[in-house]
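One protein chain omitted, others in place.
Labels run A and B following the written order; every chain starts at residue 1.
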C-alpha cells in the first residue's frame, strides 16, 4: 500500500543527521512500513568499508577520499564538532544513555529490511568503486528514487 | 482529512532554517491545515527557557548546554554567521522589513494551534529536563512523528 512507504534521501555525511535518518528509518521499518534510503553525495561516506579498499583511480579521486570520513564511526557533527571533540562527546553521551551507535543502527536497518540504495552519479563523480561500499542493496540513479518516492507517503531529504 | 496535515521535523538549530520552518507552519495553520512540528537535536535549543533553568545533572550535559544557544533570540545563521554579526544583521533587517522575530513566530504558531512535539531521545542524550523547555505540547519519540507523518500530505525535514 502506498501509505506504507517511506523514502529518505541521505545527502548529509554528518553523524547527527545520519542518526536522525536511521532513527526514522528503523522506527518506520519496525512498525511495518516499507523503507528505502537513497544515499547520495556525502551520505555515501557512511557506507564506506573501514578496512582496505580499492579506492579511486585518479589523484583527484584519491584527494576526495582523503578528506572524507570513512564508515559510520568517523562521521563529524554538523554543528559543534570542534575538531572532533563534539563528535566524541556525542558518541560518549549516547553510549551512556544506551542509545546505539550509528554502525548498529545501520545493521538494525538491514535486519529490518530497509532497502539501501547508493547513488551511481555521486559514486562516479567521487570515484568510489562499488566494492568499497558496505550494506548496499542496489546501485541506481535519481530515477530509482523518484520511482520509490512517488509511491511513498513520507519523503524526506536529510 | 489526510490532505490537510503537515508534519515538519525541525532538526536544525539555525535561525534561518527555524524561520523557514515557522513560516511554513504558521502559513499552513492559518490556511486551516493541521500542523505538527517535531523538534529534535539542535532544533530543541530554540524551545529552551531563557530564564533560570534546572539544567543537566552531569558535567558533560552541562557542557552540551554551555555550547548551545538558548531560546529563539540566540540562534546563529547557518551561513554567513560571521561570529554572530550575520545573525544580528539578519534580525535588524527583518525588523526593518516588518518581518516578525522568531519568538513571535513561535507564539503565533501556538495561537494557531500548531502542535509542538519535543523528541525525548534528544532530550535524554543532551540531558535537557522537560521543565527547561517552553511551548511543548507533547514529549515523544520517533514513533509519534511517524504516526503523524503517515497521515500527512506534506512532510519536511528542516
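Assume a residue touches a chain if its C-beta (ideal position, glycine included) is under 8 Å from a C-beta of that chain, and two chains touch if they have at least 3 such contacts.
Keep in mind that this is a model prediction, so the values were computed, not measured.
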Touching the missing chain, which residues of chain A? 9, 11, 13, 40-42, 60-61, 63-64, 67-68, 121, 124-127, 141-143, 145-146, 149-150, 152, 155-157
For chain B, enumerate the residues touching the unshown chain of the complex. 3-4, 16-17, 20, 23-24, 27-28, 31, 33, 78-80, 82, 86, 89-90, 92-94, 96-97, 99, 153-158
